[in-house]
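First the structure, which I've put down as structure tokens, then a few questions once you've had a look.
Complex shown without one protein chain; remaining protein chains in place.
And then chain A:
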Amino acid sequence: MAETKVERLNEPKYNPFTQQELPACKPLLVPKLVVITFMFIGTLFIPLGAVCLQASSEVVEYTKRYDDLCVTGATNSDKEANLLATSGAGTDCQVTLAITEKMKAPVYIYYEMHNFYQNHRRYVKSRSDEQIRGDAAGAMSSCEPKVYTGGDSKLEVSPCGLIAWSFFNDTYSMSMNGQNLPFSEKGIAWTSDRKEKFGNQEALNFNDIPEYRGGGTITGPVNENEHFIVWMRTSALPTFRKLYGKIDQDLEAGSLITVDIDNRYNTYKFDGKKKIVLSTASWLGGKNDFLGIAYLTVGSICFIFGLVFLGLLCKYPRELGDVTLLSWNKVAKE
């Protein structure tokens, strides 16, 4: 039979893609590479860890819990009762922080809260960004249950919602060694927030009526109240700090800082804590040894692993691509 020439109409064209012959690099995690990887991570991370730790150690930080000091009462419920008895005026108290190490300006003032769930779903969604922006027609339904004061639909609250309603309202003033210590309350919020997210409208029906009040009040345009703006940037975890002010002078070692607190905010009911924090900041931020330690730990572990593997590599080298190790060849040998 003569070979009849068939026209190759259906023959697939050559193409490295369809023939699955694309050029490719085929890195294999061979023992040598394992050693190199671990050594590399080790040598990279250990210095990074040192740098981080160094940065953190430069930061000077003093913390003082004051919620329990500022109100009398044996239990939290006693304290709460005493606080509420002031009808919102709050109790005054003083705490003292001894500066033992020089703090270079700027020194940041924070308040720290514990057990305050700013991340609860009911809380997080209870805000109206449109309203805060100053959009008069902004939807307020999301602000439930704090839309109207006392449920009166004429008394539309602005800014509405639980977050705004529970606005932190303790205030601080400071003195150093008896001298008044001025601090700035500007520049504590993100500039972007101040400029774009908050409008210059005045608060309306906001925490006016004492019996419906949660936290503080707002006077003047909303976007000028940076404490409010800071408060509205909710925290991811129930323990958090918020920036309160900046001291633009160095605090010398040995000085005593007295903080006059107007203690109004009710943390007693939910068994929370309030703290005042003074801290400097490094290029890496506040005092947090975690990054440094983590880098050092991971780096050291990798380095040690790397060394161990290097030892293993020298002692028990494995010939790469040793076909006698193939499972079927092993079976055949047995």
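As a convention for this text, a contact is a pair of C-beta atoms (placed from the backbone, for glycine too) under 8 Å apart; a residue touches a chain by one contact, two chains touch by 3 or more; residues count from 1.
By definition in this document, contacts and distances are computed from a predicted model.
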Chain left out of the displayed complex - its UniProt protein name, from "Signal recognition particle receptor subunit beta", "Transcription factor EGL1-like", "N-acetylglucosamine-6-phosphate deacetylase" or "Phospholipid-transporting ATPase": "Phospholipid-transporting ATPase"
Residue among A:V157, A:A203 or A:C302 that touches the chain left out of view: A:C302
Residue touching the undisplayed chain, where the options are A:D68, A:E112 or A:D250: A:E112
On chain A, residues whose C-beta touches the chain left out of the figure: 1, 3, 6-15, 17-31, 33-34, 37, 41, 45, 48, 52, 61, 106, 108, 110, 112, 116-124, 129-130, 133, 135, 139, 144-146, 151, 162, 165-166, 187-188, 190, 192-193, 196-197, 214, 230, 233-243, 246, 266, 269-271, 279, 281-288, 290-291, 294-295, 298, 302, 305, 309, 312, 318, 320-330, 332-333
